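Chains shown are a subset, placed as in the full complex.
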Amino acid sequence: MSTFGTLFRVTTFGESHCASVGAIIDGCPPGMPLSDEDIQPQMTRRRPGQSVLTTPVSLAPASNEARILTRKWLLVQRNEQDAVQIQSGVEAGYTLGTPIGLMVKNKDHRPHDYTETDDYPRPSHADWTYLLKYGIKASSGGGRSSARETIGRVAAGTIAERYLKMAYGVEIVAFVSSVGKIHIPDSNGDDDLLSEDYLKLLHGLTREKVDENTVRCPHQETAELMEERIHEAKANNDSIGGTVTCVIRQSPVGLGEPVFDKLEAKLAHAMLSIPATKAFEIGSGFKGCEMPGSLHNDAFVQKPDGRLGTKTNRSGGIQGGITNGEDIYFKIAFKSPATISQEQSTATYAGKSGVLATRGRHDPCVVPRAVPIVEAMAALVIMDAVLIQNSRKMAASLLPELNLPPSMALPPKKVQDEMVKKIVDQQKQ
Amino acid sequence: MSTFGTLFRVTTFGESHCASVGAIIDGCPPGMPLSDEDIQPQMTRRRPGQSVLTTPVSLAPASNEARILTRKWLLVQRNEQDAVQIQSGVEAGYTLGTPIGLMVKNKDHRPHDYTETDDYPRPSHADWTYLLKYGIKASSGGGRSSARETIGRVAAGTIAERYLKMAYGVEIVAFVSSVGKIHIPDSNGDDDLLSEDYLKLLHGLTREKVDENTVRCPHQETAELMEERIHEAKANNDSIGGTVTCVIRQSPVGLGEPVFDKLEAKLAHAMLSIPATKAFEIGSGFKGCEMPGSLHNDAFVQKPDGRLGTKTNRSGGIQGGITNGEDIYFKIAFKSPATISQEQSTATYAGKSGVLATRGRHDPCVVPRAVPIVEAMAALVIMDAVLIQNSRKMAASLLPELNLPPSMALPPKKVQDEMVKKIVDQQKQ
């Protein structure tokens, strides 16, 4: 349904052409500084109209000049479009711990008039399955299946991320890792392992770096090829898919709730709930599964700060469904947008063969805009897991010391008070 | 946590060395014929000790003769091992609609004595993260992170599957699609699409066919290479990963709950909650995202039986998070088992460098045994989605007819009673 999370819980509403879209965030920690302005930047990164790449601003041929221009964000009207308005849950600049209502007005909230193309469900779109499911659907645009639905997620995720940053210094950065067949070089040759260089890139990457080009690919040479690929798709009235990779750094340890709510299971759930996604892999992913255990295992090593870590990080920061403090990284596949201006041989709702030619201009590639959505969903998963694990650590800290061998228990706590004081540090491990 | 599902809900308990493992299934439809014997076959397919491939029965070299032998299931003691016992919820051979308690006794429920290897958390195992999370963990084997935990899932999934089969004719078949770098040939050449032959294989595959060899790979030539690869791993005291592919046929349409509980999101969640999984892809997956929309879109076509279907099925039976009646297929990656007998340079719980040599014999490859687990989790997802969608269809059928254009509503219902009678047929579409 339209609610996600257990203790930090977001519920969204809204179709592409209704009065407004938005969300209620329930369970936000009280006393956190928050205003509309804290949420807006990710909303702006998410919205269409940012560049010729992601929006149909221009059909001009992909000249060198045009490409240079498109590298600058087209932020005209930013202040007016997709402006988020906090309705509740915040006073005097602080969260109250009560539900935060969020709303973004829809500019275009009038359903369109009937056109001939309304006879056709769009191939690989949700038109037909929404009818199968509900018996009725919105008449215009994507309705509830529109990417506009993700506005509520991004707003909620931004609030989660803000808390995680303030409390634990968590950093979440996503970027475009491929467009069509063009990938950032990431492997180590024959063994198909992610290279050390690639993992270093993940470890140091910032959103500023990601936003240096319009495709949001931090490998500049690859970014230029990606832009060309998107321009090619647009020129062909076609579309193209790609992948987004995301890294979460400084995650608290111990997150994830076996057996069904392992952290990677929740991340996969969250990511595959984003429109147009087809695949998810964490750590070494599909390729890592081709390797023998002797090469794939992440051996333990004592880190300079004294805590136990791993030499390599093929696990992607999660082992047994639980975070171990290493970088969490994963990749999500987004298919090419279903709505294209090319003629398509297909059938009407009534089953009659025909040719559908969708008028108008459509987004040839969604992955650059998907970047903040992936970051938001990642934040929602981590935030909820933090609150649940906080509860357990707090509860356990009030019990007597354990005196068991190291294969059964962490070393005994010195003194009760000391242990409670350290909860925070442990969470930051 | 250890509960999965909304209306069809399974809760599991048990570690590798406690008194018993099991599950409670809540929400099973009442009046379904059910006995221990209906559950046992998948339990038996899941348990270790089935072949030299999946268990350390023999260290003999992989002679031709040995391989032939291993193709026969080693079912000795089947009746005694992992025998499921229904505790409640069934009387006179029928489900009562009340919770079904299920229990399987653990043969080995005494924690082992301390050994030197207890000083080391096993690399890429859950030993260390369980300690980080809980501060305490079971002393022996995998504890709660052991594959033994999956017994409850398989039992529950088998009950779900039984209902789906009886009510809708749903068929769920999983198989091993790769071991290490050895894959069933599945692509169409340069464009990397799944080939028509491969999709036909999925469409006609049976469990009997899958079980014809011990690796549970229905492509015999590939199966033999896979066996060799597993024997090689075993000979090296090493392990190897692989992938399992699963197809769901005859699924009712309209399943999946946008926006957060899209069917692929629930499937991904379910699959990534299985121990040792690293990746999930549905339909055309990662490769499909490299293709332009014009090639990737699944055009509509009227099927011989009159209903609307798609010419191709790159979507994998799900569009907009909702099933469309085509085959649902997806692939899951399982990493190589973490526990190997090779010496590994690593560190102790205390952070001291050293060499860990795990004694005993360990499963070199889990994918053949993972097959029924994947089938079970698939059944749990579909079952829960069916119950939720049933509720909606039933509720909507009691409302007056809609008279809206085809882009907004399915054709008006003839008569109210007729519509209700047709709910079943619609569910089967």
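Note that the chains take the letters A and B in the order they are written out, and that residue 1 is the start of every chain.
Keep this in mind: a contact is a pair of C-beta atoms (placed from the backbone, for glycine too) under 8 Å apart; a residue touches a chain by one contact, two chains touch by 3 or more.
Because the structure is a prediction, the values reported are computed rather than measured.
What's in place is 2 chains of the same protein, and the file's complete complex has 4 copies in all.
The rule is short, and it goes like this: only the chains that are shown with their structure count from here on.
For this pair, chain A with chain B, the centres built from the Cα atoms lie 26 Å apart.
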